[in-house]
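Note that one protein chain of the assembly has been removed; the remaining protein chains are unaltered in position.
We just call them A and B in the order they show up, numbering each chain from 1.
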Amino acid sequence: MILLADQLLVLVMLINLVMLGTSRLIFSIRAVAVQGVILGILPGLIHPFSGHLAGITVGIILAKGIIIPYLISDAVRKAHIRREVEPFLGYVPTLLLGAVFTALSFAFAEQLPLAPEHKELLFVPASIATLLTGFLVLTTRRKAISQVIGYLVMENGIFVFGLLLSEAMPVMVEAGALLDLLVGIFVMGIVINHISREFSSLDTSRLRTLKEE
Amino acid sequence: MTDIIIHCAVALLFPPLLLGVIGKTKAAFAGRVGAPYFQPYYDLIKLFRKGSVFSETTSWVFRAGPVVTLSATLIAGLLIPLGHHDAPISFSGDLILFAYLFGLSRFFTTIAALDTGSSFEGMGAAREVTFSCLAEPTLFFTLITLARISKSLTLSDILTHPTPMIWLASGASMLLLAGALFITLLAENSRIPFDDPNTHLELTMIHEVMVLDHSGPAFGIILYGAALKLFVLGAVFVNVALPFATGNALLDWAIFIAAMLSLAMTIGIVESVMARLRMTRIPQLLVGATILSAFALMLVLR
Partner (left out) sequence: MLYALVLLPLLGALCAWIVPDNRWRPLVLPVIATIHSIVTAILLGNAPPPSPAGWIWLDPLGKIVLLCISLLFAVCAFYAVGYLSYRRERSNRVLCMGLLVCLSAMSMVTMTQHLGLLWVALETTTVSMAPLIYFNHNARSIEATWKYLLLCSVGIGLALLGLLFLAYSTYVAHHDATLLLGPLMFSARELNPAWLHAATIFLLVGYGTKMGLAPLHAWKPDAYGEAPGLVGALLAGGLVNCAFLAILRVYQICLASGTEIRFFQQALLGMGLISMAFAAVFMARQADFKRMLAYSSVEHVGILAIGLGLGKGALYGALFHLLNNGLTKGVLFLSSGNIHRSYSNKTTHVVKGALTRLPWSGGLFLAGFIAITGSPPFSPFISEYTIVSSAFIDGHYLVGGLFLLFLVVVFIGMALTVLPMVMGAPPANIEPTDYEDRLLTVGPPLFMMALILLLGVWPPEFLVTLLKDGSAMLGVQP
């Protein structure tokens, strides 16, 4: 089971790279959804079965795999855009940067004082790599939707680390965190709609009226 | 000894059939009857019976191109094991030779293309070199990763090493390798989505544009060389992706042939369902493949 978890984490990291390499927004939303579903499956593979676990699995798959992707793609549909054109940094450079970050996170995870039973697992490098990918997407893309996707990827990275210690996070807290994420994305979706209506574009580099004179 | 004979026979006679299967698959997808499976053989025979026309501006380089290309690919074909039978030639470090034989053949294809002085062929040569620059690291990373898994530098060991056990133990990296190899296979053999072997517009061609000036037997050699290259790289892919060995020599050969045919069908399906990529997107995919293989190496090294 642990082995399967590791393979799934490799898939998570691959999805990161896909996200960095693609310009089609719907495609990256689907990729995030797949990542979310994988994150939902993972707890079941490493922890013994319990009601808590089943709840988490269902909650995560529902929130990260279905509702959030739906909310974002709804915003995409309303804004009538399909692609991220002209990011601040091109696709091939970000892809390479993402690969370098992934390599670095492997090297970094080696250095960390992990508990012995977590040493061999891929959770920590996958978490760091996903986190960094999220940051990369957040900082190199112009479109508001891409930035939301980056934020989601970042959250996924944090979540992967959280899998190592699900007992520290009681159900209530976990449900609260998921709900917050959900509402946050919902609000972001609304704001995106208003941005596209107000500026007739989702290019966040146009949001620059507010600055020091 | 029988194995060596079978190896040579398969390597020499089998490749054009792959092209035939690909063509038939594509025809089936398009709802046509399509050319017979053995059409590539008929084409080759027809070409070899024709006379040649050589441009006055070309030199011996132009004539040497197809021959060197074919012979380099033939030697490469002798270096790889087929169907879990050791290769006729093998020594420690032959994977480097293997990679550079392809380099040599590419060098001669491009230099022959440049020799014609045609601007189209020059353009094709430039593209070919650019994209193979990006595809080569993938092949190297893949071979290094496999060498690391099998702890050997001989192609025969490296490529016969993958077993179901290894797939279970490091499935992720093997899957990555297989994916990267498949992309390289398509790119190196100028298949869709990188290049369309059947295109008729020079501006969009990569590989095909370089051989426009060849005719008759020279063109036949090129076609045969291309089929052989597909066969060799396909064999590498099959060795990695299909790690089954029964132990019975003849049965293994049969499995290998079947695997190659289904690979050809897969390629045919890929070509039917995908469109050719825009030229600017090709480097992206190739870099992606490189990253996949590098990632596999990282997972193995960990």
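Quick notes
Just so we're on the same page, a residue touches a chain if its C-beta (ideal position, glycine included) is under 8 Å from a C-beta of that chain, and two chains touch if they have at least 3 such contacts.
Remember, it's a predicted structure, so these values are computed and weren't measured experimentally.
Contacts of the undrawn chain with the visible chains, over the full complex, involve A.
Check A:Gly44, A:Gly59 or A:Gly162 against the missing chain and you find that the one touching it is A:Gly162.
Interface note for the absent chain: among A:Leu4, A:Leu89, A:Ala107 or A:Val187, the touching residue is A:Val187. Along chain A, the points of touch with the absent chain fall at residues 112-115, 131, 138, 144, 147, 151, 154-155, 158, 161-162, 164-165, 167-170, 172-173, 176-177, 180, 183-184, 187-188, 190-191, 194-195, 198-199, 204, 207-210, 212-213.
FYI, only the chains that are shown with their structure count from here on.
Averaging Cα coordinates per chain places chain A and chain B 37 Å apart.
Contacts from chain A toward chain B in the complex involve residues 3, 6-7, 10-11, 13-14, 17, 21, 91-92, 95-96, 98-99, 102-103, 106.
On chain B, the positions that touch chain A within their shared complex are 168, 171-173, 175-176, 283-284, 287-288, 291-292, 294-295, 298-299, 302.
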